[in-house]
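What follows is one structure encoded as structure tokens, with my remarks underneath.
Every protein chain of the complex appears in place save one, which is left out.
Naming follows writing order (A, B and C), and every chain is counted from residue 1.
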Amino acid sequence: MTSLKKLLLGEQGLVVIFAVAFAIVALTVPNFLTERNMLGLLQSVVTIGIVACTMMFCLASRDFDLSVGSTVAFSGMAAVMASNASGSILVGLIAALICGGIVGLVNGVVIAHFRINALITTLATMQIVRGFALIASDGRAVGINDPGFYQLALSKFLGIPTPIWVMGVFFVVFGFVLNRTVFGKNTLAIGGNPEASRLAGVNVSNMRIWIFALQGLVCAVAGVLLASRITSGQPNAATGLELSVISACVLGGVSLAGGRAAMTGVIVGVLIMGIAENVMNLLNIQAFYQYVVRGLILLLAVLLDNLRSAAAGRRG
Amino acid sequence: MTSLKKLLLGEQGLVVIFAVAFAIVALTVPNFLTERNMLGLLQSVVTIGIVACTMMFCLASRDFDLSVGSTVAFSGMAAVMASNASGSILVGLIAALICGGIVGLVNGVVIAHFRINALITTLATMQIVRGFALIASDGRAVGINDPGFYQLALSKFLGIPTPIWVMGVFFVVFGFVLNRTVFGKNTLAIGGNPEASRLAGVNVSNMRIWIFALQGLVCAVAGVLLASRITSGQPNAATGLELSVISACVLGGVSLAGGRAAMTGVIVGVLIMGIAENVMNLLNIQAFYQYVVRGLILLLAVLLDNLRSAAAGRRG
Amino acid sequence: MQDFLEFRSISKGYPGVQALSDVSFTVRKGAVHGLMGENGAGKSTLIRLLSGDQAADEGEIRIEGEAQGYRSVRDAFRAGVIVIHQELQLVPELTVAENLWLGHFPGKGGVIDRRQLIRVVGEKLTEIGIDVDPSAKIASLSIGERQMVEIAKAVMLDARVIALDEPTSSLSSRESEILFALIERLRSNGTVILYVSHRLDEIFRLCDSLTVLRDGKLAAHHPDISKVTRDQIIAEMVGREIADIWGWRGRDLGPERLRVEAIAGPKLKTPLSFSVRRGEILGFFGLIGAGRSEMARLVYGADTRYQGTVVIDGAKVPADSPPQSIRAGMVLCPEDRKFDGIVQGRSIEENMAISSRRHFSLFGVLDLKKEAELADRFIAKLRIRTPSRKQDIINLSGGNQQKVILGRWLSEQGVKVLVIDEPTRGIDVGAKSEIYEILYDLAAEGMAIVVISSELPEVMGITDRILVMCQGRIAAEIARADFDERRILAAALPDVANASELPTEQVQPS
Partner (left out) sequence: DVKIGFIVKQPEEPWFQDEWKFADVAAKEKGFTLVKIGAEDGEKVQSAIDNLGAQGAQGFIVCTPDVKLGPGIVAKAAANELKLMTVDDRLVNADGSPIEDVPHMGISATKIGEAVGQAIVDEVKKRGWDMKDVGAIRVSYDQLPTAVDRVEGALSVLKANGFPEANIFDAPQAKTDTEAALNASTIVLNKNAGIKKWVAIGLNDEAVLGAVRATETVGIPADNMIGVGIGGADSAINEFKKPTATGFFGTVIISPKRHGYETALNMYEWIANGKEPEKLTLTAGQLALRDNYETVRKDLGIE
């Protein structure tokens, strides 16, 4: 009994709760626990999952990034246009990384150097970048000429589609970076107490710039994979992505007040979001009721996690 | 020279910068400074302006409310349906206030009592409430039966339409509440340091509940006026309102870290948002470029304000 | 010995305040140099300039004759300067070891060598004599333990110059001894130490030389501390003589005013009981972690109680929350001004009136004039150094912030029981005696006052009775007539308390 309690209320409590919920869903929802559905589910969270990796850093350092959706769309667009123009997928990939990186860098510099509120800055770049995407494409989707580009998303390795592998690699890498590197620890320190970190000699503004730049690059990767999956660059893609990603992170225990983050939590958060959508569609829940159910699941997930941490007596 | 500097860098610096910008726009943009355009401009910011009043309190107390857009739509819907059913506009108004108030109250209780992150909670209620609005109306616009309802928005007093008067009254009332009442000062104190405020005898969780409930009521007023302006209750109305309102507040110097807010600032923020849209359309700027321009104006406005406060040596 | 560290006509201003003007002095190699002055005199500002965090408007700092043009904390660190700031600068979410290494993590290619991280810190902490777990999160430590971790930071990394800004303000005598031993060791290694404190006995005990600042200017420089007297220093600091800091005045004690019965909570497992009479000043003494602050928070209702009741004037106080305690006439001035006291971003005036303004507001509408009057009165009375009452509290010096928080509670009306946790933490000698005067006045009016302090002379100087706490229990009760330094300390030490016949069970109210 007590060991069960310990398990639920311990560090990995969210994971345990998630595992239980997963088991219940698997047993009660028909077609859920099939290989096809699992792969479909994982593919549906690739964009959110990849972007959540760096969003976790961003939130952990007490920042905020609303521009990710636009950046994903813009860099996906850039990849398609550049590869169409040059005939080389590699050039497309590089173009996307450059575009994404620049957006991130600009965010970082404006926020860290000019000390402008991150919410406003990224709200502004969100619009500007979306504008660029629309201008570049004249508001219409751009089709991919080279069928090889589709292969990025369609190819499989050991029976699992490449995008899922990419997401997995990102999870592992960023989990390691967060816990085991100076970069990760400094990120948490900045979020936990920026003043103390600065006085300890951490170059806070450089760190923030790096985090945003990384966010931009990671968005570019997500953008390329998305374009490949939907076989075109779409200026309207990924709208509202920012809120989904931030929700996934917060669900996973990343503190908006900075300083607290864990990769396992974020993975669970991402999966909860994906499973909720998946199950609602499997159960054929009406569109309007989906809104309500989605909201309730979100509430329930944080509520459970909260009860857990309240019981564990952790300080707010 | 120095007195000019003082003026620009002082407390009211944002207002002065705004006044200068306004003068420039008035002189260079044709048709801007006509009575008709001014009234149109003010009417276009009524929803944002009214909701910003309480959003200011919400942000100042270190909270966050993403559900305002849904609440505006839902309570507008409720007003139309109730007044159609009962044949009385007053009943409609009361129904809207009840709906808005309940949404706010639920937000407040969940956030303050169950200590769930405000972002997640209001993201959840945003979806749930939107779902209710869609379910209630079966996803369709509901027309207003009683033409008297239109008069709320069309009637004028001293040549100025009623909604603008309502907005003005809200500005005055909430400005007073913020600066001159215990409620306002406690709000700011909670935002500055919730724990210290609690120890100083401020009932922090009650305060938060009140602030959210108030926010709900104010959204209901905005919803009724909006329904009256568009002569129907629309379940899809006011999407994305939350970000516009929060931007207006932050532009006006309300700190997302809590503890800092001023009504004049928020008014200026609201007007900047309105003028930006207005001028872009007057100048016939292309839709895609409008995204870019909107983003740049946002950046510029905070940048100016920031330079000002950096020069004034105010701390982060 | 040559001059090792030199400040040359340093000036630094903030909007509305000239924090330092034309300050010059030198410190010899291997010296412990004291820095004293009233609250807001500019001590921390000087230290901040030395740390590289901010740059002086004018003047320069020289180390071994070399002008230091450094512009950042890293540069200062490279020049061998380490500063422990007045406010704790730790990251609550990271562990002790991580905090100590922050800014200088060990490891290759950006990957942290976790084993080394913990091992080195563990060794250092043991060596220094600090008993905290290197892998504990800072958030789980008490404020005193955090202060010790801060201090460990200074010795972890070899430095030529170490500046300590009021390091003992939240330490009790036992931890202070550890610090003093450390300082001795550093001195013998030739390290220059700049030591800021408001406690004169520490200054005399540790320092070789001394500088006194006043209103941002150099008031006096004493290359040899043995040539000055306490009174002389006080006069240089405050600009007037203070004969007896404590100025103790006897009072007639009335009937029982506060009674606490068998109170216990999450961090205080053993039930505690005590009572205070009208007009009485009761002192609580103990070492770090003895549980005094926990006790105070439980009594006030700031934390949830497991059991116990609090009775004021025969009426039970609802256990729930601070507002209810305040309504019942009890207030608590908390120990940690940064987290529990100041409201950042708001003015001095608002910070002071936060609780008492309900007395002079009509239907929730404020009386701004009354608020202003209140603020001005306490700014004058407590000698708060500020350009105006509208100043953001975050811009005040540490001691002045503390005074504002004190003002908040001293201005509260209708108070029957006043609980003050570390009332004079970081407050200068001059203001201290003012504060004691106010406490005596309040007591004379019949208020029951509970003072928690880690400064033994203070507890002995101003209270009528002392309860000594040790490991969450009341270890001894001593009346003023029996005050004896040795006896009090003996009761506070855990090992002695367990072995001796001193009462370890709950002490019955007298």
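Brief remarks follow.
Note that in this section a contact is a pair of C-beta atoms (placed from the backbone, for glycine too) under 8 Å apart; a residue touches a chain by one contact, two chains touch by 3 or more.
Predicted model, so just to flag it, every value in this text is computed and none were measured.
Of the candidate positions B:160, B:230 or B:296, contact with the unshown chain belongs to B:230.
For the options A:54, A:215, A:232 or A:247, the residue in contact with the chain missing from this view is A:232. The omitted chain makes contact with just one of the residues A:109, A:141 or A:257: A:141. Residues of subunit A in contact with the chain left out of this view: 30-31, 34, 36-37, 39-41, 43-44, 47, 134, 139-145, 150, 154, 226, 229-232, 234-239, 277-278, 281-282, 284, 286-288, 290.
Although one chain is hidden here, its contacts on subunit B can still be listed: residues 30-31, 34, 36-37, 40, 43-44, 47, 134, 138-144, 147, 153-154, 161, 226, 229-232, 234-240, 277-278, 281-282, 284, 286-288, 290.
Criterion: only the chains that are shown with their structure count from here on.
In this assembly, the C-alpha centroid of subunit B lies 43 Å from the C-alpha centroid of subunit C. The centroid of the Cα atoms in subunit A and the matching centroid in subunit B are 29 Å apart.
Touching subunit B in their complex are the following residues of subunit C: 14-15, 300, 302, 321-323, 325-326, 331-332, 334, 339-346, 350, 353-355, 357-358, 361, 364-366, 368, 392, 394-395, 408.
Put simply, subunit B touches subunit A in their complex at residues 66, 110, 114-117, 119-121, 123-128, 130-132, 134-135, 139, 243, 246-247, 250-251, 256, 287-292, 294-296, 298-299, 302-303, 306, 310, 316. Of all residues in subunit B, those touching subunit C in their complex are 180-183, 185-186, 188-189, 191-193, 195-203, 255, 258-260, 312-315.
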